[in-house]
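All protein chains but one are shown at their positions in the complex.
This part shows chain A:
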Amino acid sequence: MATPNFLWSLAKKYLTAGLIGLTISDRYASFMAIRGSSMSPTLNPHGKDSTGFVLGKFAILLIFASFFYFYPFLVLRSPSNYKEKYVKRIAALPGDWIHVPSSDTVRVPEGHCWVVGDNAACSTDSRSFGPIPLGLICGRVTHVVWPPQRIGRVNGEITMFPEENIHVLGEHID
């Protein structure tokens, strides 16, 4: 009987697979479910429970800030609760000026960015907590994978800003 040996080799195989899988999901890409309707027209349109996504991690991409214009959907840690993650659209980069109707024109400080949800009515975003540090960003959304009829790349073009009265006034006025 070689049962203990067999079990041991099976356990080793699973451990290896787990280690490698965890590393890949940590460094390169992983799946994530999205709840809530803060990005409603673009992602999760019917407000149903969950939508799966693959995220590209970008430790390197932070270097190319202009990259954000092509992949504007970000996954970021919530500034008020480090365990929560938000998916938002990036609206302004460091140095941009942003006009917020509730207050004055705000300049996004160095190392921060301005994020907004597509559904302005029910979205917690920079309009409530201000610009967030770039260090809180932990990935970008590239593909929709779960509802099978919506599989495909996320449409990343900036055709409209979520609200007409928020617009970037000028780029990199230093």
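Simple rule for what comes next: a residue touches a chain if its C-beta (ideal position, glycine included) is under 8 Å from a C-beta of that chain, and two chains touch if they have at least 3 such contacts; residues count from 1.
Everything below uses one rule, namely that contacts and distances are computed from a predicted model.
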UniProt protein name of the chain not shown, from "E2 ubiquitin-conjugating enzyme", "Charged multivesicular body protein 6-like", "Peptidase S26 domain-containing protein" or "Eukaryotic translation initiation factor 3 subunit K":
"Peptidase S26 domain-containing protein"
If the hidden chain were put back, which of A:112, A:127 or A:140 would touch it?
A:112
Considering the complete complex, of A:20, A:33 or A:122, the missing chain is touched by A:20
Touching residues of chain A against the unshown chain: what are they?
16, 19-20, 22-23, 26-27, 62-63, 77-83, 109-112, 132-137
